[in-house]
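Every protein chain except one is present and positioned as in the full complex.
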Amino acid sequence: MKVAIYPGSFDPVTNGHLDIVTRAARLFDKVVVGVFDTPAKALLFSTRERVDLMREAVAHLTNVEVKTYSTLTVDFARTEKAPVLVRGLRMGSDFEREFEMAMMNKQLAPDVELVCLMARAEYQFLSSTLLKEAVQFGDSSKVENMVSPAVLAALKRKFGPKAAGKN
Amino acid sequence: MKVAIYPGSFDPVTNGHLDIVTRAARLFDKVVVGVFDTPAKALLFSTRERVDLMREAVAHLTNVEVKTYSTLTVDFARTEKAPVLVRGLRMGSDFEREFEMAMMNKQLAPDVELVCLMARAEYQFLSSTLLKEAVQFGDSSKVENMVSPAVLAALKRKFGPKAAGKN
Amino acid sequence: MKVAIYPGSFDPVTNGHLDIVTRAARLFDKVVVGVFDTPAKALLFSTRERVDLMREAVAHLTNVEVKTYSTLTVDFARTEKAPVLVRGLRMGSDFEREFEMAMMNKQLAPDVELVCLMARAEYQFLSSTLLKEAVQFGDSSKVENMVSPAVLAALKRKFGPKAAGKN
Amino acid sequence: MKVAIYPGSFDPVTNGHLDIVTRAARLFDKVVVGVFDTPAKALLFSTRERVDLMREAVAHLTNVEVKTYSTLTVDFARTEKAPVLVRGLRMGSDFEREFEMAMMNKQLAPDVELVCLMARAEYQFLSSTLLKEAVQFGDSSKVENMVSPAVLAALKRKFGPKAAGKN
Amino acid sequence: MKVAIYPGSFDPVTNGHLDIVTRAARLFDKVVVGVFDTPAKALLFSTRERVDLMREAVAHLTNVEVKTYSTLTVDFARTEKAPVLVRGLRMGSDFEREFEMAMMNKQLAPDVELVCLMARAEYQFLSSTLLKEAVQFGDSSKVENMVSPAVLAALKRKFGPKAAGKN
Partner (left out) sequence: MKVAIYPGSFDPVTNGHLDIVTRAARLFDKVVVGVFDTPAKALLFSTRERVDLMREAVAHLTNVEVKTYSTLTVDFARTEKAPVLVRGLRMGSDFEREFEMAMMNKQLAPDVELVCLMARAEYQFLSSTLLKEAVQFGDSSKVENMVSPAVLAALKRKFGPKAAGKN
């Protein structure tokens, strides 16, 4: 059985992430989504919330599990006995940084294979950062096709009556 | 009447920004410079100061106004009834990020057109960040051709007797 | 009256080009599409054919004209008394080359302003080269949303019974 | 059974290509290497030679086959009933072009998944073009770690006594 | 006598930095490594520690000195009477930012020549940031070929019994 991990912050999960998980779940026997549990980074959602939103988003995918991890990504792959690490590439990605990480991971864990999937055209320019700004300063109804209803509701709760009221 | 907005932090306005405003003012009937009023970002100058320096810089341009805004940029465009949003591109720009923002803006406001002007050769490598470092650690006389006298004076006041004394 | 030129090879015109012309026609009073008449470059369509296909594509835009030119682009702008040169930027563009040309143009004609419009998300990855390969080796029905019916018919004629027969 | 194709010109196959095939053969049940049979492109080796050198290179990989194709790559994938198309990415790749092709492929064949593997650090900068130049103008002994002995011998035969004599 | 400076944060010095110093020491009569003494940036090691680790790393290079500086880099070059400023370029570098700094430096100090050396293939993807993450979250034994034993020991002390214990 071929297992793959799909690691990230997912703050929050977008339809772009979900598309990558769905495609990875077709390629491999099992996909473990790894939600990085980091105390350092300033995130909008708690680890708990990010895991819950992800779990709901992938509930219909029978070969996908969601877990948290706080180790090196390649060590998480090993814990999960996953020889494959999946990443989504977008045009908005920093390719030099992607290569840097890929080469460092290869050095740390030569046995873990990095598999890159390219985001679909409609998600090429969708970043969690811009999504949050759009909801915070704008009108959440405009991002309905970028996130699930549950994530949209969660974003509105975070940004309070202002964003919620507009919709 | 065709109105364009030119949004930014302008911390502080440089000759590169001024060049873009001047050219935009020739292309469109009216240009509204939007100084982003953000509590979050760590800026050197207050919103008040950034607006004042910009106002002085564009005083000679009769079809340019300076305003602040704290909403999404595309919503500022709508408030100003401006169908055009102007941005300056420099070689030092992060193009992937520019495209990301452009596509997100198009999604949020399909009716607002993004018009990109390329910085002149001599301003291609002029960033506000490097400018501030140059004045802070160096000798402000060397950046005289990058900012107006008023901005230079303001920078010297910020960085105190050290920078001021050297000049 | 503000006139803009929109120069290119247009071999053949795609929906991506048409989108840029349409948007330019909203920004400026008149747009002159300049079809570059080059003996050197190996193109699929003759200058005549490229002009005809472009003329049909923009027939509904009342302030757009189509002409050929064989001079420097900035000299074509001057002949047309156009202070503006429009270019579409796609993620697939070679930005360094774009900047190189922009700076060279500025040197040759400081009075001509380059205005860049960003391709819409669905046309970000549409190049004439890939389009031709798709029709030549594949099935032209799949590119129906990338070109007009007239262009599709012209492409099928060029690539003969094989491409035509499949559709 | 999950089948993947790995298409290319392979003019000639390098250790970088071989590394990607080897890794793909671990990820999928079967890998079909597709040697593009193109009359147009000026290549050093004939299709026959490129296939033979590839076949020798992958002889030890039991789940790898080598075929030629002269259709669209996605149509080759379908002929082979392969839902996966593998590409190797190197730092020397033209990412914008890669994305362009990926999005065009997705449009032409939404059911074929593109899987990108990143070249190992030692092959990041190895291109067939530079390899051929090195053998042609230089000393073939220096590229022994970049190609198999059979490929090195073939390169020496192509470039005649000069290159052969030096080694 | 031709003197060059090689400035940086060196938090901590890696084998990639050491490779650049070594090569610069062959090109020029004397190399002064400038350790930037910055109160602002959040670094792992103190200026004192960064200088000590660098001194140990270059102890065998007789024409290399290590100093700290807290001025503009070009002013440090002048203080050292060095007409040359050396930088290492990696594929992971942000080239636009490099050019921006280079052009700003040229403006501030036209007499200081920037000389860029390209990192060796094995250090192209080695960044101090990823190195620290690898030691902090992982197993320091895996980065033994990236830093000197002294630097490895220092990293283990910083990250405490966890990292130290694993090795």
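Going by the order they are written in, the chains are A, B, C, D and E; count residues from 1 in each one.
Just so it is clear, a residue touches a chain if its C-beta (ideal position, glycine included) is under 8 Å from a C-beta of that chain, and two chains touch if they have at least 3 such contacts.
Everything quoted here is computed from the prediction, not taken from an experiment.
Q: Where does the absent chain make contact, in terms of the chains shown?
A: Result for the missing chain's touching partners among shown chains: B, C, D, E.
Q: Taking the entire complex into account, which one of C:F28, C:F99, C:Y123 or C:F159 touches the absent chain?
A: With C:F28, C:F99, C:Y123 or C:F159 as choices, the missing chain is touched by C:F99.
Q: In the whole complex, what residues of chain E lie against the chain that is missing from view?
A: For chain E, the residues touching the absent chain are 2, 23, 26-27, 83-84, 89, 91, 95-96, 99, 102-103, 106-107, 113-118, 120-121, 124.
Q: Spell out the interface residues on chain B facing the chain that's missing from view.
A: 91, 121-122, 124-125
Q: Touching the absent chain: which residues on chain D qualify?
A: Residues 91-94, 124-127, 130-131, 133-134, 137-139, 142-143, 146 of chain D touch the chain that is not shown.
Methods note: only the chains that are shown with their structure count from here on.
Q: Chain D to chain E: how many Å between their CA centres?
A: Taking the mean C-alpha position of each chain, the two centres sit 38 Å apart.
Q: List, in ascending order, every residue of chain D touching at least 2 other chains.
A: 91, 96, 99, 102-103, 107, 121, 124
Q: Touching pairs of chains, which are they?
A: Pairwise, the chains that meet the contact rule are A-B, A-C, A-D, A-E, B-C, B-E, C-D, D-E.
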